[in-house]
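Every protein chain but one is kept in place in this view of the complex.
Per-chain residue numbering starts at 1, and chain names A and B are given in the order in which the chains are listed.
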Amino acid sequence: MTKAQSLWNQGVKIGAIGGVSVLIISLIGMVESFGKRDIIAGVLPMGVAIALIISILAAYMAAKKTPISDKSIQFANAVVSGLVISGFLAAFVMIGRSFNIREMLVGASPVLYSILTGGVAGAGGIFLLLLTGLLCGAFAGILYMLRDLPRRLTVNALLTIFILGLLQELILPILKAWDVGMINYLAGLFYTLNGLTPVGAILSVVIFCILYLLWNANQGAIKSKYAALPKEARKKSQIAALIVLAVILIVLPQFLGLFLSEVITIVGLYVLLGLGLNIVVGYAGLLDLGYVAFFAIGSYVVALLTSPQIFAFGLNFWQALPIAVICGILAGVMLGIPVLKMRGDYLAIATLGFGEIIRILVLSDFLRPWLGGAQGIGSIPNPNLFGFQMVKPQHIYYLLLAGIILVIFISLRLKKSKIGRAWMAMREDEDVAQAMGINLVATKLLAFATGAGFSALSGAIFASKIGSVYPHSFNVFISINVVCIVIIGGIGSLPGIVVGAAVLMGLPELLREFAEYRMFVYGVALVIVMLLRPEGLLPEARHKMEFHDETEAGAKTVA
Amino acid sequence: MFQKWKDRVTVTDIVMWMIGGTLLLLCLWGSVSTIRAGLYTKSHWIDFLIFGLAQGSIYALIATGYTMVYGVLKMINFAHGEVFMSGPFTGYFVATAMWRSDFLDNHPIMAIVAIFAVAMFVSTMVAFLVEKIAYRPLRGAPRLIPLITAIGASFFLQYLFKGLYGSGVNAYPDIEILNGFWMIFGIRVLKIQVIVIIAAIVLMLVLYNFIMLTRVGKAIRAVSEDKEAAALMGINVDAMISTTFIIGGMAAGAAGVLYALMFKQVHFFMGFLPGLKAFTAAVLGGIGNIPGAMLGGIFLGLIESVAPALFLDGLGIIAPYQLKDAIAFTMLVMVLIFRPTGILGERLASKKA
Partner (left out) sequence: MKNVLKVFIAVCFLFSVTAMPAVAGNVVKLQKGEPVHLAYWFVTSGANTSLGMDTFRGVEIAIEDFGGKLKGHPIKLTGQDEMCGPEGGQAAASKIASDPTVIASIGSNCSSAAKPGVPILWKMGIPNVSPSNTAPFLTDPASGPDFDGYLRTCHNDKVQGAVAAEFAFTKLGLKKAATIHDGSVYAEQLQQVFADTFTKLGGTITSQEAVSPGDTDMRPVLTKIASGKPEFIYLPMFIAESGHVTRQCKEVAGLEKVALMSADGSFSPDFLKAAGKAVIGMYHSSPDFSALGDSYGKFLEKHKAKYGISPEAPFHAHAYDAAMLILNAIDKVAVVSGDTLEIDREALVKAMYATKGMKGLTGTITCDEHGDCADPKIAVYKTSEADLKAGLMPTVPFWKKY
């Protein structure tokens, strides 16, 4: 490949991709609406920061993908792609200023243009925009040519600033809750009401660099020391770590405050759902897209039994809970029977149909005298533990923690049992499994029933947490989210599910500004994670191995 | 004899027959009592049929896209509903611009052609790009992985178009020549529904003949039979997969405009439900099978329109049209119980699926 070709292929083309990406996030309004929040107060708004990060990333990729190992051409590619990105934006600003494109593209506002051109009107602004692109490209080019350590240091330090600024609304209330003079002083030093102070930004970079260098220098020593420990000692340290983790989990809500506890309970509900679906999809290999049905059944059983509305059975949460789980299990068996013979995508759409049928039936006017219809069922009492009302999310947290530990325990035991092995065998090949003497009917139904039971447990807790149930809360997106959690986390892996739920459900809740864009970011994240790490974030060791075998085989056949 | 029968029929089979039988009886009972009650006249029933046919032919057009992609990639293209949405949503701006300049009223046919062209182009581009970015790098990955990227792409597209064009509901302008009705054999039929049905049938015939008769169509069929063998025969597999997406995108874009002309309102979420229904239709007909998708789509449309009045009214169920989706999905499950690979699906497919 000649230099000119590479300039076109890497510099211009990757620059164009970056340009379109930045254009998209500008046009859907992210740059503008995040412009109100500063990463560094008065210096760097969040919207601009995101645009800069994408530009630098694209320019860096342009340098990295260059097949010619000539420093000058790599640098040139980075600069060119940076320039192309800003060229796209400049063209957009010029078009937007001379024609009325706002009729169609609602995000193309004058405010956006002024943000993109740094507030400078006319040709000066365009020039500034192009210059910024050039500088981004040059920065990325230099970054690429740096040696490994300084490069990682720079990137991570910049990311630290970004994350500290991004999570301000989380960190600040936690700091303020202590209300000690020292901490108040620190909070004031680092944060204004809107973003980091410049001093805070510099300080955090310095602190980060020191910590990073210290860790880098001693990392090897610590690891080798741990490896040199005798087996018992290692086990002991593992147990100690487990106990520390347990203590952290127990005292966590006392420090988190209302908002974070709320987020954690949401994550917890999805972890429970994910653990249940993991049995069906991860262990037994049955793709179930109607999983929300059992969640709904759990919720509605608790609602009907405990709420004074409709029937007024007058049971309390603890009496209703086992009934809800049993109903879930029964429903799992009942809905499992008709789909026994279906495979693959036929199974997926049939189960999805079941989920919708349950929701529509609950919603209908026809069943309204018994299920409440669109009005739902309200006034569900909170769980009551020895006279103590579990009202706040902090209280529900313990309920969920207990549930999750129980379900993880059951999952681990099941996995290692005969049934677990039968599920795995069925996942690999149904026909072979049957030939080996596995009773497919019983094994499948058991998988459906177990998963349904866990889901109903989650639903029961959900109903009593939120205090009311509505058919609209049980739509197909819950099923889809749970499938995504299981697969993004790493199919079949229990820690993966916790990580998946935290990333997919918790993170978007934390970033309140993202509210409007959370589904957008969620979609992008799903695609990117699957493209970069198809085996999931925390894959099960066995599965990862399998997976890599398969991709290599696949790559061979395609080639 | 009895022993042999006992070996072949399991308990689950009997349970399934009982479920199926009960539902069938309920449907029969409902139909008989509805008809005996005499609430609806003959013209009502004909109206129900035509409304169902029009809705069903749109489902059928979208379903062909699902089914073709399934044929070549063996994956559920969850983003197809968004491909369907992107075209008419963009077409809306063309339509209003032409309406403002009176072009729409003066040259309605040309205007409609222009809307179709823009919408089909956008849908095709979206389908092509989705395949290139989200699916192509994952060839040979386990089946669940592209499913997740498809879901991701679907969310991305929905909220991309929400961000670009706004979250409100936009309405296509009225096109005079499409308003009103024709009398056909003494039956009053809405013009727009006749046009939708005819356009859908013509498009599907073109599509079917393209797949069955042309060289490219043959190559696509070869790829869906066996990718490796097709590659050995000198077929460019990647190009054929792209072509499939392009054809599917064009069909979805056309279906989208027909949908928009019939229901007027367009918004960023409009693709989700029709997408789901069309996928159901594709499975109903036997996924991977083009005539099956068409049959499934029309069947689904008819069920949605006729079944609530026919089956449920007689059973004394109030507000039966709230339950139309539940009936449609119940039908789907019933069909799959007795023919696990859909109406026209091959028995063989159970192994592949």
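Just so we're on the same page, a contact is a pair of C-beta atoms (placed from the backbone, for glycine too) under 8 Å apart; a residue touches a chain by one contact, two chains touch by 3 or more.
What you see is a predicted model; the values in this text were computed from it and never measured.
The undisplayed chain touches these shown chains across the complete complex, A, B. Across A:Y144, A:Y470 or A:F520, the single residue that touches the chain missing here is A:Y470. The chain omitted from view is touched by exactly one of B:I195, B:V283, B:A309 or B:V333, namely B:A309.
The residue touching the chain not shown here, chosen from A:S237, A:S379 or A:S417, is A:S379.
From the options B:L190, B:V223 or B:V333, the residue with contact to the unseen chain in the full assembly is B:L190. In the full complex, the hidden chain is touched by chain A at residues 239, 242-243, 246-247, 250-251, 254, 257-259, 261-263, 308, 360, 363-365, 373-376, 378-379, 385-386, 388, 391-395, 398, 401-402, 405, 409, 466-468, 470, 472-473, 475, 512, 515-516.
Where chain B meets the chain that is not shown, the touching residues are 39-41, 43-44, 47-48, 51-52, 55, 162, 167-171, 173-174, 181, 188, 190, 263-265, 267, 269, 273, 304-306, 308-309, 313, 318-322, 324-325.
Everything below uses one rule, namely that only the chains that are shown with their structure count from here on.
Distance between chain A and chain B, defined via averaged C-alpha coordinates, is recorded as 31 Å. For chain B in complex with chain A, the touching residues are 10, 12, 15-16, 19, 70, 76, 93, 133-134, 137-149, 151-160, 162-166, 228, 237, 276, 279-280, 283, 287, 317-320, 322-323, 325-326, 329-330, 332-333, 336-337, 340-342, 350, 353.
Taken in their complex, chain A has these residues touching chain B: 24, 27-30, 103-107, 281, 287, 337-346, 348-350, 352-354, 356-357, 360-361, 363-366, 441, 476, 480, 483-484, 487-488, 491, 517, 519-520, 522-527, 530-531, 534, 547, 550-551, 553-555, 557-558.
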